[in-house]
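And now, chain A:
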Amino acid sequence: MKSGSNLEKVLAAGHFAVTAECGPPRGANPNKVLEKAEHVKGNVDACNVTDNQTSVVRMSSLAGCILVKESGTEPLLQMVVRDRNRIAIQSDLLGASALGVRNLLCLSGDHQKFGDDPQAKNVFDIDSIQLIYLAKMMRDEGIFPSGDKLEGAPKFYIGCAVNPFADPYEIRVARLKLKVDAGADFVQTQCIYNMDIFKQYMEDAKKQGLHERVKILAGVTPLKSAGMAKFMNRMVAGIDIPEDVIKRIADEPKEKQAAKGIEMCIEQIQEVKEMEGIAGAHVMAIEWEEKLNEIIGGAGLLPRPAVEQ
Partner candidate 1 sequence: MLPCTGRIEESLLLKAFENGADGVMVIGCLEGDCHYVNGNIRARARVERVYNILDQIKIGPDRVRMYNLSAGEGAKFAAFANEFVDQVIELGPSPINVARKHEVQESPQEVET
Partner candidate 2 sequence: MITGTPKPIEEIIEMLEPYDNIIVAGCFGCVTVCRVGGDKEVQILSSTVRLAREAAGKKIKIKEVCLERQCDPEYVELMRPYVEDYQAVLSIACGAGIQFMAEKFSVTPLLPGINTGFLGVTERQGEWAERCQGCGDCVLHLTGGICPVTRCAKSIFHGPCGGSVHGTCEVSKNVTCGWQLIIDRLKSLDQMENYAKLKPYKGWDKSRDGGPRRIIREDMI
């Protein structure tokens, strides 16, 4: 075991893994995290805690991870390179590992212009792929990037995100390969709605044998309404929701759209579960964590397997 995390063990045992995410609150109230963690508990193998997503300032990801851990769910630390130089990154990795966080997701981070402080200075000292090999070097070789020996290596199951729908398509798999080469153990994808493109992406990834080198968790997000679908499609960079998917939810009367969204999400999890090379699902029920049990249970993925800790 590289990290000994629950997520790593579930995947190593060949189970179809399930992860979800909790966005920390815009304030110092720990109860907001604990409430979300209650909805997550028992439904997932690990729970991502986001790191100032869309550059909107929130409680720190590490603090959120500790709260999630205390409430009984294994946390997965998201870390963006937008706000930290390599000194802060190494230090935070050591701290996170010391506090028992065993999963790490390496991200670039949205540009600061989207958030509270568009006038902030960004860092981008290293990029997300360099963060992968930095974490791997610290874990596997027990040394800092400077070459100095660590007094205790941080133990992380190292992940990355991929967006099969971003442009240009022809390098999306090449970039996944870079991440695998850098040392990623698992991948969580951007929310998938366009299954045609995603299937093509997986075919291309499989041709290079990437599905055998990295655990791929397919990202899904339940749509709450036709309005949300249209908004995401138009406004969120890298989200591709085909017309027929929007139509399916838009054809429902307003009060039934949420239920339809959940039904479609469940179908989608079941569809990806059957695909070769997909090792799990990452269910991003954004500000809708109370539906996780219904979605994951509906997909036949409960109870979550207990692996020897």
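Keep in mind how these were chosen: all candidates are chains of the complex that A comes from, given by their letters.
Structure notes:
The rule is simple: a contact is a pair of C-beta atoms (placed from the backbone, for glycine too) under 8 Å apart; a residue touches a chain by one contact, two chains touch by 3 or more; residues count from 1.
All figures in this text were calculated on a predicted structure; none of them were measured in a lab.
Only one of 1 or 2 makes contact with chain A in this complex, and that is candidate 2. Those residues of chain A whose C-beta lies close enough to touch candidate 2 in the complex are 82, 86, 108-111, 113-114, 122, 124-130, 133-134, 145, 161-163, 166-168, 170-171, 174-175, 177-178, 181-182, 190, 237-238.
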